[in-house]
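What you see is the complex with one protein chain gone and the rest in place.
Lettered A, B and C in written order, each chain numbered from 1.
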Amino acid sequence: MMKSLSYPLSVVDSQIDIQLKAEPLSVMDCYNFVVDEHCGGIDLFVGTVRRWNKGHEITKLEFESYAPMALSELKKIANHAKAHFEAKKISIHHRIGTVGITEIAVVIAVSCKHRSAAFDTCAYLIDTLKEKVPIWKKEYKVDGSYWVNARP
Amino acid sequence: MMKSLSYPLSVVDSQIDIQLKAEPLSVMDCYNFVVDEHCGGIDLFVGTVRRWNKGHEITKLEFESYAPMALSELKKIANHAKAHFEAKKISIHHRIGTVGITEIAVVIAVSCKHRSAAFDTCAYLIDTLKEKVPIWKKEYKVDGSYWVNARP
Amino acid sequence: MLISFTFVNMKILCFGLAAEIIGQREYIISDEQPSTVEALRGHLLEQFPQFREYHPFMLAVNQVYALAEQQLSSNDEIAIIPPVSGG
Partner (left out) sequence: MLISFTFVNMKILCFGLAAEIIGQREYIISDEQPSTVEALRGHLLEQFPQFREYHPFMLAVNQVYALAEQQLSSNDEIAIIPPVSGG
């Protein structure tokens, strides 16, 4: 959807870095944002595109987003996580557009003083992203047909 | 301990990659080892050196290991994790020698079909590493004195 | 005496499955514009019975998930948010 590209695609301050990107994602961009001399534990979740889903062979995914609302929902979720889990810095990058097999759909990085908070925060962020953030995927099969994923 | 450098410092097969390294660790080396077209979820834990510990300012850490036993314990733990949590690929790199503030002490990467198994496996691996693997750290304070960390 | 009358259409942004079901990315309601979120949901279910499978699907008003009783005006940015599938 070209139209959404006229919206800003990132929300960044000194502790939260949220981006929707049409280019391949970098794990290290997220890592470098969150690393902090007060933090001993960094957890990163990377969601990659599997070749198979429920018995179908996939050739690529296509993500569309309602960009301004996706950014604002992600910001809310990150702020909640910072307050609730005592996370120090959070970086969330989500790919939009076409993504190939084994490419990265999403990277979430969290730095905390101690490791258990980093795991808890990262799991909360990806769970909540998948539940609430207005991003949708189409899965393309080998015959060229696609299926709009909708998990109620 | 120069002597331990005469031992091999890695155990690598197609699904498990365990290394003790005297050079800076690379998050991407671990990520690239585990990425897999059957896996949709990758979790990475990165342990970094904090400047402060229990009120003391730290200038650096020094890790020593009983290398052959550390590798064999890590291998056992990784094999157990693969069987128990259905993890596909596991990479564990631990730094030895001197490590500066915000540098990486350990990277653990795990790929799984689904994300919750990736989180569980990664948390199990770092918890068990910290409990069982014969690696020890000295923490150097600003006045040059050091303290051998021993968590019973 | 001339009475100037400007009629403003209500535009609904459509994403994911909603765009597939409706067949376009913007759905326009000119007549009988629903006055609440719940009324709009009813309108969509009536016009596009396929939405029943995803009922109660969410709607957003001004980029925030909307409550059923919330009032709508044609100045609002209104969007259909079918079940999301990011990550």
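Definition applied: a residue touches a chain if its C-beta (ideal position, glycine included) is under 8 Å from a C-beta of that chain, and two chains touch if they have at least 3 such contacts.
Here the structure is a predicted model, which is why all the values come from computation and not from measurement.
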Which displayed chains the hidden chain touches across the whole complex: B
Residues belonging to subunit B that touch the chain removed from view: 1, 3, 47, 63-66, 68-70, 72, 94, 105-106, 126, 129-137, 148-152
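Convention: only the chains that are shown with their structure count from here on.
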Number of steps on the shortest touching-chain route linking subunit A and subunit C: 1
Subunit A and subunit C: spacing of chain centres that average the CA atoms, whole Å: 27
Length of the line joining the C-alpha centres of subunit B and subunit C, rounded to whole Å: 51
Length of the line joining the C-alpha centres of subunit A and subunit B, rounded to whole Å: 25
Junction residues of subunit A, two or more chains touched: 47, 126
Multi-chain contact sites of subunit C, meaning residues that touch two or more partners: none
